[in-house]
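What follows is one structure encoded as C-alpha cells, with my remarks underneath.
A protein chain is absent from this complex, but the other protein chains hold their places.
The first chain written gets the first letter, and so on, giving A, B and C; residue counts start at 1 in each chain.
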C-alpha cells in the first residue's frame, strides 16, 4: 500500500472538511503536530470545517474544548455537528409540547435555546406522556440505563412521535484500548424493539455535508471538486464524503489501523481517493 | 375471523407443547381457568411440555414458581427452557477456564452446576480477561447497564470467544401495559457493535422443539403429526412450531390481541393452524 | 381519521415538491383531475418540483412522458430524478475507464452524455474487467437476469469499484394489481451477496431534497418552512421530507390505501403533517 503525502494532497483543494476524533484529536489530547496543519491552512488561505458526530454540546462549547487543548483555529463557526442538524430539525418540525430526551442536561440545554421545553426521560410519568411531542437521543451519559431505556420503550409504545438520534456513532474511544457504547448504538436497540423508523443525523448522511457546504463563505465559486474530506473511518467519513461527490483522504491515526487499511477497503468496497499516514502536514 | 374451540382442537393431539407467558400466566398471575386445561390433560392422559425462553432460573425453580401460583401439574421434568439449551452447549463446548456472564447470581448458579467457573462481567479486570473462555447472557437483571455493557464490548474486542445468548426475547411484560427490555434485546445491540456472530437459544429456533421432542416419553410412537404447539406470539411460538412441522394454535391472551390477529398473520405470513380465544378448555 | 383538504393545505406553502407515481400518475395514466392542481399552482405563482426515483431516462424524456399524457406544466427543469444524482456522482468521482451498467441502452445514454464510456454487463468479458472503474444499476430492463446478475457478482468479487444504485425503489406498479421488481430490489440482493457498501440515490435520502432545494429560483428567500412535500409512500416521500425538515402531505391515491393509512403511520412511526385524499385541488 502506497501512502500519499498529506501536504501535497491538501495543496490541491480549496476547502478541507475534517473529522474530529482520530484525525484532529484522540480521547484526551491533540494528534501531535496537527497545529502545523492549521498554520498551513491559514497561510494558504484555505477554508476548513470540522464535521463531527456529536450532540453532547453546542458548537461554542466544542470549539472551547479545542482551545483548551491548545488549538485556537477551530472557532464555533467552522464546526458542523450532528447536534446542529438535530436542533434544526426540532426547530422546524416541533412547534409545541415537550421534547423528551436521553442525555445530559448540558446536551438538552442546546435544544432549549430553540425555545422548546425539554424533559429527561427519568422525570417522565404516565400523566405527562401525553404532552411529549418528540424524543431526542443526545448523549449516552446523564441517565440510568437500567431503568430509563425500558421507560423509553414504553413511551414509544404509548406515543407515536418522531424520534431523533443526534449522533449515529455506535461507540467512541475512552482510552487507547477501550471504547464505550455511544447513544447511536443504544438507538439501534430501541429502534429494533419498537419497530419504528428513527430519524438519524450524522455522517455518512448527506445532510452533514450539505450543512457544511452551505456554510462555505465564497459559495458558489467553490464546487464539490474543490473540497477534500479527511477522516479516519471508512463507514462515516469516507462513505459520506464519496457519496456527496467529494474527494476523500483516509488517515491512519484513528479507527483504521495501518496494517488493516487495505483489507478493510477491499472488504467494504468503500474506497478513499487518498490514504495518508496522518492529517499533519 | 372464525375462532376454533380449544378443547376440540386439543382433543385431536397426543402431546401439547405450551408457551408460558401469555398462555399459562401473565406477569404475576395464572390465566384464569388454565388449571382446568391441565385437569383435562391429566384425565385424557395427554402428555405436555412448557417451552419457555427463560434463562433466569433452573427448571426446578421455574416449576416451583407455578406451584406457588397454584398450578402443581407443571413439574421440572416437563419444562424446556432456553437456559437448558445454553447450559448443554456450555457443558459440551467449554471444558476449562471461566465463563463470564451478564445476569443474576441465581442465573449463573444454574450454569455452575456443570462444574464450570463463572464470573460476573463487573468483577472482570484486565488481568483476568485472558482466562475467560466464553460469555453467556442470561438475564437483564443483576448488573449495571451503564458500565457493564461497555465492559462487555471491550471484553469481546480483546478476546475471540463464543458468546451465548440464553434468551432470544427482546422484551418481557412488567405489568398489564408495560414491558422491560430483555437480555435478547441487549444481545442484539452488543452483537451489532462488535460485528460477531452470537449463538442464540430459544424459540423459534428448532433446538427448543427438538429438546422437547426428545423428552417425549413414549417416543418414537409419537410423531410430529401428534403434537400441537400452543402460543401467543407469532414470531416465536407459531413460526418455530410450524417450521418444526407441528400443527400450531395461536391464543389471544397475550402478545397477540384479538383485534390485530388477522392483520398480523397477513402481514407476517406466519400462519397458525388454529386460532383460539385462550388455552382454557 | 380526519382528512385535510388539499387545496387549503397547499395554499399555505410557496413551493411544492411532488412525488410522481401514485401522486401525479399511475402506471399508464394521469391521476384524474391533477391538471387542475397545476393550473392552480400557475395561477398562484407557486413553484413546484417533481422528485422521482427513476434512472431509466433523462429529465427531458421524463418531461416528454407527462406531455404525452396531457400535462404540459412539467418541464425538464422542474424534474429532480435519482438518475440525475447518480449522473452527478459519476461525473465528479469517475474520471477514466469504463462504467459497467445494468439497464437499458437509453438509461446508459444519459450517463454517456458526461463523456464517460459505458458497457452493459452482458458485453463484459474477463479481459475487459480490468478497465471497469464503476458499476451503475440504472433500470430493471435491458438485460438477462438469469446470466447477468451472477456476472455482476463475479465482477464485484474481482474488482473493488464503486457501485451506484440509481433508484432505491424495490418494486414499481405494472398495473392496478401487479408490481414488478425494481433495480433497487435487485441491488439489495447483490449487495448482501458481495458484502460491500453500495452508493444509493433516491428518496428518502437527503440528497434528492437538497438537489431540489438548490434549484428553487428565488433561493434564499424561500426557507424549508415554505416548502411542502406531497407523496403517497411513507418510507420514501414522507420520511425523506420530514427528515429534511419539510412539512409533508400523504395522499391516498397510490401505495398507501385509505383503510390502512392510520395503521401504517402508527406502526412505522413515520408521521405526515397532513393526510389528503389526493393531490387534486
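As a working rule, a residue touches a chain if its C-beta (ideal position, glycine included) is under 8 Å from a C-beta of that chain, and two chains touch if they have at least 3 such contacts.
Here the structure is a predicted model, which is why all the values come from computation and not from measurement.
Looking at the complete complex, one finds that the omitted chain is in touch with B, C. The residue from B:76, B:245 or B:258 that touches the chain not shown here is B:245.
Within the entire complex, the positions of subunit C that touch the omitted partner chain are 144-146, 149-150, 153-154, 157, 170-171, 174, 177-181, 185-186, 188-189, 192-193. Listed here are the subunit B residues that touch the chain not shown: 88-89, 92-93, 156, 160-163, 194-199, 205-207, 210, 224-225, 235, 239, 242-246, 265-271.
Here is the rule we use: only the chains that are shown with their structure count from here on.
Chain contacts here run in a simple line, from one end chain through to the other with no loop closing.
Summarising the inter-chain contacts, the pair of chains with the most C-beta pairs in contact is A-C. Taking the mean of all protein Cα atoms as the centre, the chain whose own Cα mean lies nearest is A.
Rounded to whole angstrom, the centroid-to-centroid distance between subunit A and subunit C, based on C-alpha atoms, equals 28 Å. Centroids built from CA atoms put subunit B at 39 Å from subunit A. Centre-to-centre, using mean CA coordinates, subunit B is 44 Å away from subunit C. Multi-chain contact residues of subunit B (touching two or more other chains): none found.
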